[in-house]
Structures are given as C-alpha cells and as structure tokens.
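Left out: one protein chain. Kept in place: all the others.
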Amino acid sequence: MAPILETKNLTMQFGGLTAVDNINFNVNSGEIVALIGPNGAGKTTFFNCVTGVYTPSSGDVLISTDGKAQQRINGLKPNKVTEKGLARTFQNIRLFQNMTVLENVMIGRHTKLKSGLFGAIFHPKSTLEEEEKVIQDSYDILVEVGLEKFVNELAKNLPYGAQRRLEIARAMATEPALLLLDEPAAGMNPHETKELDEMILKIRNTNDISILLIEHDMSLVMSISEKIFVVDYGKLIAKGTPDEIKNNPEVIKAYLGDVSDA
Amino acid sequence: MLDIMKYFTLKEMKKSLVISIWFMILTFPIMVIKVNTIENTVVWRWASLLGMGIGSFIMATLWRYLLERKNMKSPLSTKKTLQMRVVEWANENPKVKPIALIAVSIFVLSFPFFSGLYQTSIMTTALMYVVLGLGLNIVVGLGGLLHLGYAAFYAVGAYTYALLNYHFGLSFWICLPIGAGLATIMGILLAIPVLRLRGDYLAIVTLGFGEVIRIVLENWNQFSFGPSGIAQIPRPGFFGMSMNLQTATTYIYFIMIAMVIFTIFVVRRLENSRIGRTWVAMREDEIASESMGIDITKSKITTFALGAFWAGMVGVVFAAKTTFINPASFTLWESVMILCVVVIGGMGSIVGVVVGAMILILMPEYLRAFSEYRMLIFGAMLVIMMVFRPGGIISNIRKKYKFEPAQAAKNADKEGVR
Partner (left out) sequence: MDLQYFFELFVGGLTKGSIYALIALGYTMVYGIIKLINFAHGEIYMIGAFTALIIASALSFTGMNPVLIFLISTILAIIFSASYGVTMEKIAYKPLRGSQRLSGLISAIGMSMFLQNYVLLAQTSDFLPFPNLIPEFKFLEPVKSLISPSGFIILVTTAIVMILLTYLIKFTKTGKAMRATSQDPKMSQLLGINISKVITMTFIIGSSTAALGGVLISTHIGQLNFYIGFITGIKAFVAAVLGGIGSIPGAVLGSFVLAWTESFGTGYISSDYEDVFAFLFLIIILIFRPSGILGRPENKKV
C-alpha cells in the first residue's frame, strides 16, 4: 500500500534561503511519526508546504488516503488539502479566539456538512437535523479530549494547555486520515505533557488515523513515535526508530549545544 | 477596584495639568486665532484658550483613569458586566422577554399615530439605518472586512428605482427586488478583484470603489442626470390607492418596520448557521479557517453580496421616501456614517446595531444643539470605542448551548441572546 503521505525532493525557498531542501519523506498508514530538528530547521515550513499554506518551490507532495491511489497535492489551497484528509494544528495557537469552544470544533466539521444559504434562512428539516447532529458530534469530540466543561467558554479564556488540546480537537473534527501536530506540547508542564502523550495514543488507536508531529520535547518524541525524521538547515540528516536516532552521531552533532538535555 | 479619587492627589493633578497645557499650546493657532483672509480680519478668541485648558484637564484625568482601569482588568476576570447580568436576569425570568416584546411592539405600532409627521419621518430614517447597519454588519462585524464603499450599493438601489421608474414607469414594489438584486450583483463584482487583497488594502479599494461610483453618477449626465439628480420619484403605492403625505409617510414607516423585522429574522438565522460561522471564523483567523476546510474566497463573496443586498433594498426605499435623489447622498461620509452605526452600536451584535442606529440618528435630531457637532463627536466616539470598548455599546455574546451533564441532551438551548 502506498504511504499516506510522501514527499519527493520537496524544496521551499524564500528568496535566497532554502528552508526545506530536497526532502524525501513518508508516513505510512497508522504510524506515529515525529519530525525533529533544531530551531529554524524548516519543520514548520515543511508542514506549510504539505498543507497548502505555501506552494513548494519544487518537488512533490503525494497523498493516498482511504487506500486510494496516490495523488499530487502541490499548490492545492489549504481548504482543499483539508478536504482530502489532512488536518493540522499550529505552533503558535491559532484558535478562533472570540468564538466558543464548541463553535471552534463546529467549524472543524465544516467540510462534513452541506447546508448553504437556503438552508440557513428557511430551516428545512435537513438543515435542522444537520445542525442538531453537528452540535452533538462536536460535543462528543470535546468529551473525547476532556474539554467538555468549557463548551460555552470563549476560546481565548481557556488556560494554555486547554487551548492546545482544543486545537487538536478542532483538527480531529475534520475527520482526517493524517493529523499533523506542530509542537503540541510547547509550553505545557510535565503533567500536561503526559496527558497529551496519552491523548495522542488514544486518538491514533481509536480513530485509526496516522499522526505526524513536530516536537522539541524529546521524552514525548521518544516515547510515542515509531519513526523519526531529523532535519537541520532544511536538509534531512537522519531517519529511523527512536533508538537509532538517539545514537546517531549526525543528530547528536546537530543538536549539540542546542537541546543538550535530549 | 481603582479609585478615581486617586487622580486628585497633587502629583496626579500636576500630570493632568501638564497635559492640558500641552493641548492649550497645541490648539492655540486653530482655536484662538480666527482669520478671514477674504475680509482680512483676525479675531483673537482668548476664551477658547481657557475652555481648552479646563476641558483638556478634565479629559486627561478621565482618560488616564479609564486607561488604567482597562489595563488592570485581566482577560480572565470572571466579573460580570452589566450587559451579562441583564441577559442572565432575562433568561432566569421567563416572563421578561414576552413582556418586553409586547411593550416594544405596542410602541412601534402606535408610534406614527401619537407622534407627528416629522417624527415619523425621522424614525423611518433611523429604521433605514438599522437595516443598512445590519447589512454592513455582515461584512464588517461578522466577516471582519473593513468596507468603506458601502454607500455605493445604497446608491445602486436608489438609482435603480429612480431610473427604472423614470424610463419605464416601473413601480416601487417591482423595483424593490430588482434594486436589491442589482446591488447584490455589484457586491459580487466588487468582491472578485478585492479577494486577494490584504485586509487594509481592502479598506482603500472599497473606498475608491465608492468614490468611483459617486463620481460617475455625478458626471455621466445622460445616464444619471448628474449633480442635479432625479426628482419626482413616486412614493410606494398600495393597490393604486392615492395617499396624502400623512398617510404615505405612515405607510413608508410600516414598510420599514416590516423590513427591519425581515432583516433581523434573516441575519439572526444566518449568523448561527454553517455559513455564518465561517464568516466569524474568517474574521478571527483567515489561515486557520482555511486549514479547517473553509473556502475563504467563497466566504468573502457571500459576505459582500449579502451585505450589498440590504443596501440595495434600503436604497429603493430611500428614493421612494425622499422622492428626490442626487449623488450628494452617497458620499464617502455616508459609508462612514453607516460604519459608525455598526462600530458604536456593537460589531457583530444585532441589538447593538439597532441601538447604534437609534442613538446616532435620533440624537442629533432631538438634541439640536448637538447636531452641528455630530461628526466631531462621532469621530471621537470611534476612537474612544476602539480604545476602551472595542465591542461597542452592546457587544456580541456568542450563542450558548446547553448539554445535560452525563449524556448530552439533544436539544441546544435556543435562549442565547444576541
């Protein structure tokens, strides 16, 4: 079976700077994969290229969801990429601050709903049923990530850790085949990180989706990922299992003086 | 709680004094010296210097107090605002709402019968601004797109009726949907080129668009009769009945009441729909909404189109009400005025927009002394609102849903008040 996400010679340049340099990469169905590297290595840029926020300078982004044949998604707009089954979170939280927690998740359901202007104004039965269902579904997702006590709270009023979880919930609402998490543990305390660790595993196991995460917290990365890719200065410098990566001299060199506690 | 008395200690008063002296110097040439270079006279108005000194001293004290109070309030504070308490009280007492609704209905329905012709006419104007405000609110309040050319769509509606009536004798009721439809099409046409623009460029381009429409109307004499405009536009008919001015005014008043109810009904349903939510999401964060699968292009076009729809409709009523239109009614300041209604009333809030229109239109009418200063005061209010109360007088409260603790209830609580 084709990998769920594959990139071939993916490159992204900003003027003279090559932020992503010729990266070959893949995530197989059901895997938890981590992408690590020092600050400014190009990890977020890689995410942006995959999810359509940037159009890559060259190379291919290929996806294959639901066992379908591979298709190339370069240059597709982010909303189209989401429709195809990729969902993401953001490194610096981008919630809809002045909407409630429930509404944030409801937005995530957008692509799964149909009603348009006519439905909104005339409230035919199909729209009413759809609305009722989306409210319920969204609530269920909140229960799943343990945020149900905040349903009607504005997103901006949530504590930091809860905001990160809400971002994941919102992405989950799109029913992705691949979930991309950009530093989900950033700013969390060890206890929260542990909860997050369990949550990610639970999401993968119960929903049968693949996960790609960027993370600086090495204990989290080493404990949950099955495969790790390491980038530095935009280039892929290593890939392998957590154990292989731990002992890879290249990786140690790249991180030396950067994340010495890794 | 911060105590305003703190600002009357010697040290704080000195600070306010320094500010007031700064303003006295700053405004000296313009406030004190009045020149007339036609008659070659110079008048020195020393009294305004004193007025400026005292006025700015008071303002400075108040300003610093309010600013500090605002900065002290932590975003997580659970203290309830007055508005929240009123809403809660209304929700707890089920009788409040129907009673209020009945009271408002009685007042609104009987208004033209106990007030004079002039009052009814002013109230009709205020109602027109309610609809205009609610329409612009879709673009600015919900969609977060600063639109400064809104009066152009209003003009499209007004000229549609005036011209179709002049050339083909079409009636008000036929022109009402045509005017709204044409404005909607214009809205879409404007949306297409501006879609790719960053937020602040949008403001300038829409402003330019509004000005272009006005200038064309002013100069294209064969089409629009230029600055002299179009007169003798008929008032709305009622099955061919002939009406005197009194009845016609009352009739238009009720047309506007119906239109306000229709608008509120539709906008309320829109904002809590799948489509309406995408607008708010777009306002909050374009990139995040795209990543949630929202087609921003489509969202922008729908907000522009729907916003224009209401302006076109009110434009037709405007032409019928005043029976005379010319391009001077559709300047940039008209657009800004409607923006003021939305911003001061409360962006994204239906009740806010209604209140905003009432205050902004009725106040200068009833407080004559105030009317000369109204643009000055509205300008200042825009700044003050943005600094101290960006949500407006009545801010938008998001809809709340009720779930039963253990297994969630099926029904959403529809009691949320906006």
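Should a chain be cited, it is by its letter among A and B, assigned in written order, with residues numbered from 1 in that chain.
The rule is simple: contacts are C-beta pairs under 8 Å (C-beta built on N, C-alpha and C of every residue); 3 or more make two chains touch, one makes a residue touch a chain.
What you are looking at is a predicted structure, and each value in this text was computed from that prediction instead of being measured.
Trainee: Considering the complete complex, identify which of A:F90, A:F150 or A:Y255 is in touch with the unshown chain.
Mentor: A:F90
Trainee: In the whole complex, not just what's shown, which of B:I233, B:A281, B:V336 or B:I361 touches the removed chain?
Mentor: B:V336
Trainee: Out of B:L146, B:M243, B:I301 or B:M358, point to the residue that touches the absent chain in the complete complex.
Mentor: Residue touching the chain left out of view: B:L146.
Trainee: For the chain that's not shown, point to the residue among B:I21, B:L62 or B:I215 touching it.
Mentor: Considering all chains, including the one not shown, the answer is B:I215.
Trainee: Please output the residues of chain B touching the missing chain, sorted low to high.
Mentor: On the side of chain B, residues 22-23, 25-27, 29-31, 33-38, 40, 42, 48, 63, 67, 140, 144, 146, 148, 193, 196-201, 203-205, 207-209, 211-212, 215-216, 218-219, 287, 332, 336, 339, 343, 372-373, 375-376, 378-383, 385-387, 390 touch the unshown chain.
Definition applied: only the chains that are shown with their structure count from here on.
Trainee: Quick one: report the Å distance separating chain A from chain B, using the average Cα coordinate of each chain.
Mentor: About 40 Å separates the centre of chain A from that of chain B.
Trainee: Of all residues in chain A, which touch chain B in the complex?
Mentor: That would be residues 51-53, 77-79, 82-83, 87-88, 90, 94-100, 102-103, 106-108, 110-111, 113, 115-117, 119-121, 123, 127, 130-132, 134-136, 139-140, 143, 148, 151-152, 154, 156-157, 170-171, 174 of chain A.
Trainee: Please name which positions on chain B make contact with chain A in the complex.
Mentor: Residue positions touching the partner: 75-76, 266, 269-270, 273-278, 280-281, 284-285, 287-296, 302, 398-401, 403, 408, 410-412.
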